[in-house]
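Right, I'll just put the structure down here and ask away after.
What you see is the complex with one protein chain gone and the rest in place.
Chain IDs A and B follow the sequence of writing; residue 1 opens each chain.
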Amino acid sequence: MSVSLNGVGLTHANGQVALSEIDLQVKIGERVAIIGPSGAGKTSLLRLLASNLQPSSGQIHLLGQQPWRLGARQRQQLRARIGLIHQAPPLPPRQRVVTAVLAGKLGQWSLGKSLLNLLHPLDIPGAQAALARLDLADKLFERCDQLSGGQLQRVGIARVLYQAPELILADEPVSAMDPVLAGHTLSVLNEEVSRRGMTLLASLHAVELALAHFPRIIGVREGRIVFDLPPAAIGANALDALYANEQLPAVPASAAPAPVSVQIPRC
Amino acid sequence: MLNPLPRDPAALPRLALTLLAVLLLWPGLVLSELNLALLFDEQNAANMGRFLADFWPLAQDREFLRLLGRATLETLAIATAGMTLALLIAIPGALLASRALSLSALYRGGRPAWWAQALRWPVRGLLIVLRSVPEIVWALLFVRAVGLGPTAGVLAIAITYSGMLGKVYAEIFESVDPRPSRALLIAGSPRLAAFAYGILPNAGAEMLSYTVYRWECAIRASVVMGFVGAGGLGQQIDLSMRMFAGGEVASMLLTFLLLVLLADQLSRLLRARLL
Partner (left out) sequence: MKTSEERPCADKRPGNYALLLALLVTVVASFAFLGIDLGALVGGDSLSQMGRYAGNFFNPDFSAPHLLAIGQGALETLAMSAIGTLLAALLGLLLALPAAGRFGWLALSGSRLLLNALRAIPELVWAALVVLAAGLGPNAGTLALALHTTGVLGRLFAEALENTPSEPAEAIRLSGGGHVAAFCYGTLPAVWPQLIAYSLYRWENNIRMASVLGFVGAGGLGQMLYVSLSLFQQAQAATVILAMLILVLGVDAFSGWVRQRWVSA
């Protein structure tokens, strides 16, 4: 069993209930799409699975281990086996793409190797191979701030592919790409995952993409799992019910990096 | 893919930069004679330990406190008197150096004639020299010229800060709206009147604010200058250090910190009030 949640609930610090009574089992090698309206709890669910958030109730097993029963060190070792693809990949603007991709393996490298890699990339072929799968091999030595949003998302995917984890969690991995590219990228991701026998859980805003690429679909609404079906079994009624009265929340603007300014009066 | 193993284009520049850094750093380390072990050398450490142990209790006998109070007042007075003299030099200097009151610029779209610029250069050069020699060098020179004591400190602050104030004032004059003063000049009013009615009302607040800030700096500077014998708190700290009187040094350092804190607050208050 790759992922197993039993009666998991999550309440944010401000008292808002994000998830309640989640039961979910995902076998090794399964590929699952999570759909649902904005604010349904998709991101919270993925953050829970990435051991970023600690559940307020219930039991969570990741790759056969309970992350919150482990010591900090073992939890980091477990995290190295889980890859999270962020919707807006948090890559430092000045970092080069090659470094950003190689950073995927930091959980597996020794400190010395990590620091050396910062001065000179140690595994250029590896980074290139990961990027080549996403048609970005020519961007290897560019800086992250020279890429578009869609390209950055693909760099984020390449980083996780390079990390080669056992479980990949993807939070809206193709939201900034045009439909054709999004479909292509998703099929590449799915191919890689199947070929290497990884497990994939991806939240998607575009229902058609989810139905087209994933053999198992989970609908989430108001912090609960509404359905858990193969795509063929999902009717229009189920989708209508899932997305009824969707409210569009304000998109949080990502903070632009502060410009360098040196204004210190001299005494 | 033609080239399956691309080389990192940044590798060579990085290597060169590293080599350059090492090449520059090595003589730097030799020249600066950096030797941290010296601090922990047995005898030095023992000496220093004794000196630092003396820091507590603070010296607080009546005689010393009277001396401390006098030195503190002297520091404040040096800063204030120095600033006053600096203003006397800075304001005429700024008026001469600034383009804002140029008559020849009136008919040339704000650019003075070449000879007018050339006449301003000596004044600017003088201001540059005045402020570029550090105040403590001036203090040292004046200590040799007029003897130990606060007079040297006052003169040093007056000279250095007149250079700084003069430059900043001139920049402020040039940055305010030039139209009022130009209108006055074209109407035939004398330059000083054009300055007083056309520029000063707009520039006054900024000038005052900068002056108060400089006064705060002058207090710090006057303490430091005491170390070469220019009076005030610094001179007393230097004397006590030479006598290894830890308690006195600690008391005076504490007073200095309080003074700086107080000056900071006062300067903030004054600037808020005047602006």
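Quick note on the criterion: a contact is a pair of C-beta atoms (placed from the backbone, for glycine too) under 8 Å apart; a residue touches a chain by one contact, two chains touch by 3 or more.
This is a predicted model, so every value here is computed, not measured.
Per the touch definition above, the residue from B:Thr18, B:Gln60, B:Ser132 or B:Ser175 contacting the chain not shown is B:Ser132.
For the chain left out of this panel, the touching residue among A:Val3, A:Leu84 or A:Val155 is A:Leu84. In the full complex, chain A touches the omitted chain through residues 50-52, 76-84, 86, 89-95, 99, 103-104, 106-109, 111, 114-115, 118, 160, 163, 165, 255, 257-258, 260, 262, 264, 266.
Along chain B, the points of touch with the absent chain fall at residues 24-25, 27-36, 38-39, 44, 47-48, 51, 73-74, 76-78, 80-81, 84, 128-129, 132-134, 136-137, 140-141, 144-146, 150-151, 154, 220, 223-224, 227-228, 231, 234, 237-238, 241, 244, 253, 256-257, 260, 270, 273-275.
Everything that follows uses one rule, which is that only the chains that are shown with their structure count from here on.
Put simply, chain B touches chain A in their complex at residues 1, 4-11, 14, 213, 216-217, 220-221.
For chain A in complex with chain B, the touching residues are 96, 98, 119-121, 124-125, 128, 132, 137, 140-141, 265, 267.
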